[in-house]
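Some chains omitted; the rest stay in position.
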Amino acid sequence: MEKKKPWAGRFKKGLHPLVERFTASIEFDKRLFKEDIKGSIAQARMLERAGILTKKERVELERALKEIEKEIETGSLQFGTDTEDIHMAIERRLIEKIGPLGGKLHTGRSRNDQVALDLRLYVKRETLEILHLIRKLQRSLYGVAKDNIDVIMPGYTHLQRAQAVPLAHHLLAYYEMLKRDSQRLKDCLKRVDIMPLGSGALAGTGFDVDRAHGAELLGFSAVTENSMDAVSDRDFVVEFISHCAVVMMHLSRLCEEIVLWTSKEFGFVELDDSFATGSSLMPQKKNPDVAELIRGKTGRVYGNLVAILTVMKALPLTYNRDMQEDKEPLFDTVDTVKGSLSVLAPMLETMKINRETIWEATCGGFLTATDVADYLVLKGVPFREAHHIAGSIVASCIEKGKELTELTLQEWRSFSPLFEEDIKEAVSVEGSVKRRKARGAASIKEVRRQLKRVERELKKDII
Amino acid sequence: MEKKKPWAGRFKKGLHPLVERFTASIEFDKRLFKEDIKGSIAQARMLERAGILTKKERVELERALKEIEKEIETGSLQFGTDTEDIHMAIERRLIEKIGPLGGKLHTGRSRNDQVALDLRLYVKRETLEILHLIRKLQRSLYGVAKDNIDVIMPGYTHLQRAQAVPLAHHLLAYYEMLKRDSQRLKDCLKRVDIMPLGSGALAGTGFDVDRAHGAELLGFSAVTENSMDAVSDRDFVVEFISHCAVVMMHLSRLCEEIVLWTSKEFGFVELDDSFATGSSLMPQKKNPDVAELIRGKTGRVYGNLVAILTVMKALPLTYNRDMQEDKEPLFDTVDTVKGSLSVLAPMLETMKINRETIWEATCGGFLTATDVADYLVLKGVPFREAHHIAGSIVASCIEKGKELTELTLQEWRSFSPLFEEDIKEAVSVEGSVKRRKARGAASIKEVRRQLKRVERELKKDII
């Protein structure tokens, strides 16, 4: 027999089975059971302090709620298809266990503020986990960078070899991106860390509860200041997902590079066998599937962001059922980001750097042509003219099939009498890299300095 | 003990457990088991005809595949966490059942063409189901329109009352939208209905198989003409989802109207109790949750479209693992569209039309002001001037708190001597509606004609 809905007082019929199924959220919001129980315990304490519950009642409620938590954890409590959502599922079980007292818990509370509370608790918890995983990936990047501090590689713009740079400098660029990701998530946390409970359905609870006390119990820094806003605000979900979209964008760039670097054509790195997969048909294949999959999963987080933005567009105040659609994009984003960060770190740590191949690549492609121009500038040639001379030298080298390092002083001088013997050092990869002195520049000395800073930062508290 | 991957020949280590979990798709692609087995049976027959398999082998393979299908259907075959995907899961079970013969099935086939085949079979099947559900909803709209052919309501632009229209006309607008949706899905079907099997990993099978025969066995109209395109083409997924996004956009508009119409302020319709839900806190509430939820679910289909488009952006040929991310957006879109269409039809059929309230609304708001201008036009006044006079009359009515129907002939004449007694009929709702004679216009006569056309269309075959 169908169980009656707790709100059925004014209705003459039960829900159509199609509606029951279509509107139920238990399949995904059961993920919030810990948050829901935590919130309910705080609610009970607020009601006790407000004199709505006796201490005895509160204690009994709390005990029963903790039992239910155990039951769900162990799987002994299952949710039927007629269960609306996790909130009603827990309330129903509560009433089964302790009778009418269970029916007191919802006093002055609505699912609207309850679900807002649960979601905020959830986002707080998961943000912390993601911050830890970001830190872990940063550590991997730092480790590989440090271990390969002497490896010089071609830096690219437009996927064309541009200038020689330390591999460590390249990897630390991702460290910086992830650092910003952490900052953004922490900034977002300030807006998540505010307690909505006590906002009721929209107008605020009708009972004289101490919301600040509730916030303290639940570890929130503040309470929401407007009940209508509190129940209809999903900014924190949008913001969280948008920051995660940027995380995935960063990972997609790193993964694109891993795909490039593991190609036969680049050959810069080789993945460990345990991080690559084969082909069902072609016996020779060793594919960077993990990198590709992370790159692909960027799409789903972008999609989740569009989903939640679309849901919220043009909704009048306050709560509308559309907002039930906030959860799956959020949960999927959390899973995707966590999964991607987790698998990337050990993949980076175990990949083999092909130093030989990288060095060969660095020696071809006129990576020091800019240094030729810079050389002339230091002799007083305006940069724009120096650039033009250097360009002509490159054009001539291409024609002759030579690298810059292979030109004789005479050949140099045929382009400008300003060239002296020291042009040879100037166009060597080592010379080029060494000359960069500015903060943040791609010299080994500066990168070493940066590694030290990074080391310090990695020791700081995450929050 | 971990089972070895079928492609492990060239690898020295198994997959890292994190990678195993991160790359596995069995959790969602098991949905394709019927398509996979259907495709494998066709593959066996193609191999038989090509002389790779004997008839006896083919028969044994086919029998075993059908057994596996049963095992999955009944749940007796479960997929462990070390299973890569549905294709490998079925092949593994096949080898368990019939030994090395099972290992022959994949001859000249790759997962790349196999998954392309399965997906196409899936989209074909689901498109048909969606076409049926669209038809069903069209029938509901037709039914409500026909049963209420005499109900005149305010037509809106800018959510401001504009002109009186038959409710049936309003509802048939949605019939038209859904008709286009069907056309689009059928157009898409032409591009889905092409068989990729035999394309191998990317270069085409190395065996002399008769692909046209395979297409016939599987009910496809044609075979793909380029193996590299065949394994890397997901256009049909993008196109299908984009058409579904438009379906949801249409439903979101209809649902927005249901939300408006069930509001106390409009009060045009009342949902059946079995299609409305209550509030956990507020005892009086009767909420149009289904309509809101469909409106909200528009977001997820938009999101799915962005996801798949993002995945496919800038992927070099041919197959890349990113493309594994095609399935979840597709499956979720199918579920969402089917669920939304299914629940909407009976909700429309059971909702109560509040004729009184609608009529009252139709009589207020100067819905026939345009008819005043048209009246003057027929007396020779240029429309732009007639419009201006009518505007002044409305302004004057607002000031006096009168409706157009309440003006005396003298009052009319104070604006223009061209007004005669028949202006009163002209500004009546009935007169206004009746005067529209053009094709597709909002007169009851024309709507009746349209209903007959719709009736004929609803009797046609869906494909």
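Read from first to last, the chains carry the letters A and B; within each, the first residue is number 1.
Criterion: a contact is a pair of C-beta atoms (placed from the backbone, for glycine too) under 8 Å apart; a residue touches a chain by one contact, two chains touch by 3 or more.
Predicted, not measured: the structure shown is a model, and the values here were computed from it.
Asks: If 2 of the identical subunits are displayed, how many subunits does the entire complex have according to this structure file?
Replies: For the whole complex in this structure, the answer is 4 copies.
By our rule, only the chains that are shown with their structure count from here on.
Asks: How far, in degrees, do you have to turn chain A to put its CA atoms on top of chain B, rounded to the nearest 5?
Replies: 180
Asks: Taking each chain's centre as its mean C-alpha position, how far apart are chain A and chain B in Å?
Replies: One centre to the other, that is 32 Å.
Asks: Along chain B, where are the residues that touch chain A in the complex?
Replies: The touching residues are 5-16, 18-19, 21-23, 87-88, 106, 109-112, 200-201, 272-287, 289-290, 292-293, 295-300, 302-311, 320-325, 328-329, 339-340, 342-343, 346-347.
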